[in-house]
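Just below is one structure, and these are the notes that go with it.
Note that this complex is displayed minus one protein chain, with the remaining chains in position.
Entry: chain A
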């Protein structure tokens, strides 16, 4: 990142000193993260380091106990209306896709625009087809999720999120549950999305993806952000020992 000065209104996601506990267990410790509009962040780290919890706090799927989070300038509070407002502007893609199995692919994409944004069915369907087209799965629109492969399901899940016109997309290990031959088709869609300027926070171990699209790579361990850098210095010249160890473990074979 070259621009040092950031206008406050450019900030899409702000997390200031966010702390979270599961009972006594301190999962997130003083997280400080600011994401600008259009910025692409990749979060990595060993399992249990709190990276999924971190992004799940942004749309309040997990509740943080201390600190401040705001999305697009709207502060996240306990207020249900406020939470729903933020969720409407934050798309999320899950590790296990979480498509709705009782609805067809098209209905999966239409249901939120129709019931949350009150769009008429025709308009919602046209929108859904447009995004299904973009993730190259429009021809499967009438099938049910159970009839699709993992990679296809994940692409539908991305289209489903995009139908809400989110300002930010959160990806929670989107390729970890996929068979190896399907990872590429999902990553390709994500790269295209990044190229179109979508603000993205992506928890992933796909280091190739991080190198191609990330503006910043964040390394987490034991609930803390250990290191944060542009991909090139991050991979070639990691500062902390824990980052070096982690990178040697995932890249060193």
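As a working rule, contacts are C-beta pairs under 8 Å (C-beta built on N, C-alpha and C of every residue); 3 or more make two chains touch, one makes a residue touch a chain; residues count from 1.
Just so we're on the same page, contacts and distances are computed from a predicted model.
*Asks:* Please identify the absent chain by the protein name in its UniProt record; candidates are "NADH-quinone oxidoreductase subunit M", "Amino acid ABC transporter permease", "Cytochrome c" or "Dihydroorotase".
*Replies:* The record for the missing subunit names the protein "Amino acid ABC transporter permease".
*Asks:* Among A:41, A:54 or A:92, choose the residue that contacts the chain missing from this document, as touch is defined above.
*Replies:* A:92
*Asks:* Could you tell me which of A:101, A:120, A:197 or A:233 touches the chain that is not displayed?
*Replies:* Result: among the candidates, A:101 touches the missing chain.
*Asks:* Touching the left-out chain: which of A:61, A:129 or A:247?
*Replies:* A:61
*Asks:* Taking the full complex into account, what residues of chain A touch the chain not shown?
*Replies:* Residues 59, 61, 80, 84-85, 87-88, 90-92, 94, 96, 98-102, 104, 111-112, 115-116, 143-147, 157, 160-161, 164 of chain A touch the chain that is not shown.
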